[in-house]
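Note that this complex is displayed minus one protein chain, with the remaining chains in position.
Chain naming follows the written order as A, B and C, and within any one chain the residues start at number 1.
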C-alpha cells in the first residue's frame, strides 16, 4: 500500500470532502494553499485574528445548512474562543431541543516536545471532554486521521480533532480509495495477553515501542488507541483488561482530571473488571506543571518510553 | 456560636480582608453594595461587561503589587475570559520563572437546580483543575467559605472559588473572631467506619443526609469534604478509604473527566489502598448532558440522595 | 412610502401580544408556576416589531437573553413559547431551553442566548450562509448596549464588514446593562461611533416609535438584500421592568427615569396615532386587546395542560441524529 504522511492524509481527507459536498467551507487565520487553489476564496476563507468571531460564524453557518471546518492551528489559540466552543456550539443542539444540526469540525494541534513553552505546548482535550455535546478525536496515524476526519466532516455534530504537532511528518499506509472510520471505535494496535496499555495520540507510538521491547522480555502487551475520546469505546478497553488483568493508560496531557483519569475510572468502576484486576491500574501522564521551555525540563514533565516501561513493569510485578 | 448564612460569611471574609490590607481591590459587573460603601469606588470597581479585560486587568494589577478579587458571578460567564484565566494567569508565575507573584481571587457561582438551563447551571471546575497553576476551592459551609476565602486573598497565587448558588442562604456556625483555614486540607465532616464518601460542594449536604439515614440501617458512613480541589488533600481521603475499604465520590458536575474521576483515580492507583478496597469504588456524578431547563429532566441529570444512597448500598453490598 | 393600515394594525396587535405575553409570563413566574427566570421585554416592543416586520420567514434572526419579543415578532407560536417557559414537552425546545433559549429554526429563528454578545458571531455565520447561498436572504441580530462592551461585538462587526455580509446589527440601547449605564461603560458614550469604526453605516432611531423603527428597517433591509454589506441600527429605548423577574438583583435605576420612560410607552403611542389618523377606533383597539388576552390565556392553558417531559428525555438531543446528506 502507498505510504503518505499524517499531514498529507489530513489534506486528502479535506480535499475529498470538499469535492464530495459543496456545502463544506473552511475558515482559518492561515490559508491552506491546496484547498484555496482548488476550492476558491469563497469556500476557503481567510479570517482575521478573531477566533471567537470565526468559531461563532462557523456555528451560525452550520446551523444554516453549511458544514464548517475551522482550523484553529494550535490548541492554545482556542481559549479566546472558548465560550463559542463550550457554551454555544456544544450546547446549541440540546438547548433548542434538537431542532437543528451543527456540523462543525474544529481542528487544533497539541503537544509538547517542540520547545515552545507553557502556552504553545498544551494538550487540553480533557477540558473539552468535560463539556457534553462535543465529539473529540485524537488520531495518531495517517490512516486513522484520514478516515476519522472524513467521518467528522459528515457528522451532524461538532467534532474537535486534536492533532499532535510531532505527528505531521509521520508516514503510514493509506489506501488509495475512499474509506471512512467510525467515531467511537477504539483500535487494538497490537495484540497481547499480559498487560493492556491504552495510549492517546502520539503516545501510541511510544507505547508500541515499549510493547516491542517488553515482548523480548517475555511480557505480551496489548496496545489500544481509543482514537476517539468522545464517544469513548470503553468496551474494547474493558474487554482487553478483562483478558490481561493489568492496565496502564498513557497520556501526554497533564494528569489531573485528564483523559487518563476518566479511562482509569471507567475501567475500575466496572465491578466485573475490578474483580479481574491482578494489580493496581496505573496512569502515565504529563506532570501537573505548565510545560517548561528548556528541553531537559520539558522532557522531564512529559511521558516517555522509560516511564511507560516502568509502569508496565510495575503492573506486571514479579512476572517481568 | 452565632449562625450566619453562606452569603454573609462570604461578605465578612472580604470585608475583613479589605480592612486588613489596603492593596485588596475588587472588580465585577455588579457592585457589591457593602464593599462599595465602606471601601469606595476606587477599590471596589464597576466593570463593563468585558470579562477578558477585567480578568486580565486583575492579573496585571496583581503582578504590580495589588491583590485582585474578581467576582465573575456565574461560572458560565468565565468562558469569555478563559484565555486570561488558563493561559495567562495560571501560567504567568511559571513562565517567568517565579519572578513575581499574582495574588488573584476569582469567584464564580456554580450549580444546577435553579432551572436556568444549559449555560447557566454548570459546575466546570474540572476544566480548571486540568490547568496547572491554579488553586481551586469549593467551600460548602459558611464556616469553610469564610476561612478559605480569607486564606485565598492572602495567597500569592491565583485561587478560584466556586460557590454553589443554592448554598447562599445556608446557615451555619461561624465564630465571631478572626480565623483562617488552610487550602489543601480536607475536612472529615462525619466520622464513620464502613464506607467513605467524598462529596464536593453542595453535594456534601446530601451525602451527610444519606449518612444519617444509613446509620439507622447500621451502616457507618464517613463523609469527607475535600474543600480544596487543588491542592487536593488526597491523604485524608486515602486514610479514610484504607480504614473503610469502600469508596464513593459524589460530584454534581458531569462525569467525564470530572473531579470525581480524578479522586477515584488517585485512590485506586495507590497500591496500598487498592489492595484494601473491599468493593468496586463508585462515582455518583451529573450525567454527561447539558443541564436541561425543565425540573423533571434537570433533577434526573444531577445526583440526589437516592442516587447517593444507591451507590452506598452497592459498595456495602450484602452488608446493608 | 406610507405603511398601509392593515400593516399598522398588525404591528399594533403584535406589540400588544408581546406586552401581554410578558406581563403574563412575569406574573406566572412570580406566582411560582414558571421555573427559572424571565427577562421582560416590556417597553421595547416597537423595536422587535418594527424590525421583524421587514424580515421574511426565510431571513435568519438571532436573539439574546431578552428574547420573547424578537421571537413573537418573527412569527413564533406563543403557545409553544409559553409551553417552553413552563418547561413542557410541547415547548419549542421540549423543555430543554426555557425562557432564555427558545428557537424556531423553521422560521429562521436561530435562537436566544444567555451569554451577552455571543449571538453576534453566530448571526454573522448565518449571514455568511446567506452570502454563500447567493440569494437575497439576510440575517439580523438583536442585542443590547451591554453587548457592545464585549470583545465579540467588535470581532463580529469587523468580520461582517470585511466579508460584506448581509447582516443587520440591531442594538437595543435601553441604556443599562443590569444597573450599569452605557455612558459609564462605553468609552466616549456613543455606540454608533464604535460601529462606524468598523466601517458600518449606522442609523440611530427612536426605539419607542414603531413607525420610525419600521421605516428605518425597511430601507436598511432593502439595502442589505442587495448584499452590499452589513448595517448597524441603534434604537434608543428603555426597559420598564427590573433586569429579570426575580429579586436576586435589585433595580437601582432612578425611579423618576423609569416613570418618565413609561410615559413614552410605544404601544400607547401607536394607539394614539391609529386613533388620530382614523386607522382604528378605540373600540377596535379594545377588541384587539381582548383578542390578544384571549390568545395569551389560550397559550397559558396550552402550556399548563401540556405534559412535562419525562426525566429520561434529558438524555436525548445531546447530539443531533439528523442525517446530513
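Note that in this section a contact is a pair of C-beta atoms (placed from the backbone, for glycine too) under 8 Å apart; a residue touches a chain by one contact, two chains touch by 3 or more.
Keep in mind that what you see is a predicted model, and the values were worked out from it rather than measured.
By the touch rule given at the top, the unshown chain touches A, B, C in the complete complex. Checked against the full complex, the one of C:162, C:178 or C:258 touching the unshown chain is C:162. Listed residues C:185, C:205 or C:221: the one in touch with the omitted chain is C:185. On the side of chain B, the interface with the absent chain consists of residues 21, 25, 42-43, 45, 47-48, 50, 52-68, 83-84, 87-88, 92-103, 132-133, 135, 154-157, using the contact rule stated above. Contacts to the hidden chain, counted on chain C, fall at residues 149-155, 157-158, 161-162, 184-188, 193-194, 196-200.
Where chain A meets the omitted chain, the residues involved are 29-31, 46, 48-53, 76-77, 79-80, 114-120, 287-290, 292-301.
The criterion applied here is as follows: only the chains that are shown with their structure count from here on.
Chain-to-chain contact here is organised exhaustively, every possible pair of chains being in touch. Of the two chain pairs examined here, A-C and B-C, it is A-C that is joined by more C-beta pairs in contact. In this assembly, the C-alpha centroid of chain A lies 40 Å from the C-alpha centroid of chain C.
We define each chain's centre as the mean of its Cα atoms; on that basis chain B and chain C are separated by 37 Å.
Among all residues of chain A, those that touch two or more other chains are 52, 83, 87, 94-95, 132-133.
Residue numbers of chain C whose C-beta contacts span two or more other chains: 93, 95-97, 101, 113, 115, 118, 151-152, 318.
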